[in-house]
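Just one protein chain is left out here, and the rest sit where they should.
== chain A ==
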Amino acid sequence: MAERSFKKEVKKLHAGAGETFQGEGILAVTKALLQSGVAYVGGYQGSPISHLMDVLADAKDEILDDMGVHFETSASEATAAAMLSASVHYPLRGAVTWKSTVGTNVASDALANLASGGVTGGTVVVIGEDYGEGSSIMQERTHAFAMKSHIWLLDPRPNLPSIVDAVEKSFELSEASNTPVMLQMRIRACHVHGHFTAKDNVKPSFTLGDALENPQRDLSRIVLPPSTFVHEKEKLEDRLPAAIQFIKEHRLNEVFDGPRKDIGLVVQGGCYNTTIRALEHLGLADAFGNSEIPLYVLNVAFPLVDDELLAFAQDKSALLLIEEGGPEFIEHEINSIFARAGCTTRLLGKSMLPRYGEYTCDVIKDGLRQFLQQQTPDLLQDEVGIKLVPSKPLSVEALDQAVPARPAGFCTGCPERPVFSAIKQLQREQGDFHISCDIGCHLFSILPPFNIGATTMGYGLGGASASAFNVPSSKPAIAIMGDGGFWHNGLTSGIGNSVFNKSDGVNLIIDNAYTAATGGQDILSSKADNPERSTQHSIARAVEGVGVKWVKTLTRTYDVKAMKQALKEAVTTKGVGPKVIVAQSECMLNRQRREKRERRKEIQDGQRVVESRFAIDGDTCTGDRACIRLSGCPSLTVKPNPDPWRSDPVTHIDNSCVGCGLCGENVHADILCPSFVKVEVVRNAGWLERQRRRLSQAVIGWLQRRAVKRQELDLLEGVSR
């Protein structure tokens, strides 16, 4: 049921040795997993790696089954990380994926245990590093997790051959050092379209079935005292040297030499392309990456290789380190390495480059310029490349006022919108409530025009983050969760916790039939039949199962009045423990995609089909737009007032309207203006219906003509120029 089907792309995964593979970065990773003989794959969806999960889900019949690869959509990142325990005792290659750092936070317990005991088979976590422009989460680095648990972190150059190679080498590195490996993919690298030369897919030599038939256990790999103390020593004395040995032998880090021997750049692999472009702008590199200044590229961000660094630094007076994000872990560590070795080369990093934010070309260029001006006064004399953007003329400054911000919002016809219309109306009657939000599409209610919700503490933690407000009050706290967050952990952390602590709070669970925000992946309560998964498990029954006594399920969120009524009851009912409202309606984006196709076919087959959309009477709309402040639907928009005697824009519904009905419901629930009309167009109407229509049209037409004649309406139409 995912938003996008990858059936076509999945066929590319069959590519054999020597064939050119063209596609997205994330698809290349999937192919690389198959080329590495992976035995099992799991993960939890989230931008920017949702597509990786979708591709694998669509690849099951096409290729995974034949290859003997087991794929699971894990219940959470913690589940996915714990899944890797299959590689602890067995020579099974396993890979999982999630959005980081949020997913890594969730997985950290399992990851720490996995890293402590170590692994036998290669284990790789493909990290979608959601950092920088377009990120939807708090800005942190996965690097910290890698360091604290001793998990090796690969950060390959963002081109498909390098990424694919890094996946394959990750498994080998993991096995050579008995340590799990994280492969970091930045957002743009996940979505980059490029090509690489494929290899044959490899079936796993040892399978999960083999393991189940012949179970094994190695006490020294189990995290339990006294082994845990041994693990700590082993990490530093055995696994780290083994990893460094492997990194050096296989040249995972790369040196690109250049004629200027007195200075050098140390670059995270993921920042390589941008750095080369910045050098090109400064006239110091060509389009193929041939640089005047030598570069040492850290495709392995952790651990660092002392010898390689010291060798690169030799004879150089200064190095510039390009390390994105903070804190500057790599800078600290290189400084330690240099200090320990007595190396006098100066390392400059965050003193030249910003301490935070994405390292775009402009940012790196500024840092490089400053570094070169300080360290090599001769080199920038022939700066050619890009002409600087002329200083802002007035016309560009005027844009600051004119160009409006475009915060994300609910899609056209979204079934979550009416829930927030209802809350807004309730708050107008009863005053504001404290509302805890969660992660998911419903988060957009925080933004205009709803302005609802105070905090978001993490996925599935909407209920938990209202738990302190479990005190007597006339107004209980309201917690919102999505169905995705609910199954991820909200059932226990939110609902179970409220039952146990006898909370009187209100929990609103938005159930749109799958995890809509990440692209429509199925979960336990999905409405659809999924031959591969067990779905249709009721959220209401689940909360009753953990002891909730007051549960209301609304099966049509568009009924604003009923929604408002249910909320009103929930906030006024006392002494029954937590109250849960399950608001159900399918994600309109996916529903439309499916129904449009069905409808087209039905019309072709001559069946009666009713298509509906809303419209607005321009003549009765006075341009107050109270309706928009209750909706924010993209199709409910404005246009300049056709009447020059009225300056305010009038409301207008554009062609993208899907006729969800919310506009009408809001008119009724909030007593808005009489301008809204739902137009239903009947395709393939039957004989009787057509006759009835003709009759009423005849009478209506006669009456209308009579009114025109009597009131000379035709003579009174406005004319203007």
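In the analysis below, a residue touches a chain if its C-beta (ideal position, glycine included) is under 8 Å from a C-beta of that chain, and two chains touch if they have at least 3 such contacts; residues count from 1.
Rule of thumb we're sticking to: contacts and distances are computed from a predicted model.
Match the chain absent from this complex view to the correct UniProt protein name in "Amine oxidase", "WD40 repeat protein", "Indolepyruvate ferredoxin oxidoreductase beta subunit" or "CoA-substrate-specific enzyme activase, putative".
"Indolepyruvate ferredoxin oxidoreductase beta subunit"
Which is it among A:124, A:419 or A:667 that touches the chain not included here?
Candidates A:124, A:419 or A:667; residue touching the omitted chain: A:667.
Write down which of A:5, A:205 or A:620 is the residue touching the left-out chain.
Only one listed residue reaches the unshown chain, and that is A:620.
Taking the entire complex into account, which one of A:74, A:253, A:273 or A:299 touches the absent chain?
Residue touching the chain left out of view: A:273.
Please pick, from A:40, A:410, A:487 or A:558, the residue that touches the omitted chain in the full complex.
A:410
Which one, A:85, A:108 or A:135, makes contact with the chain that was left out?
A:135
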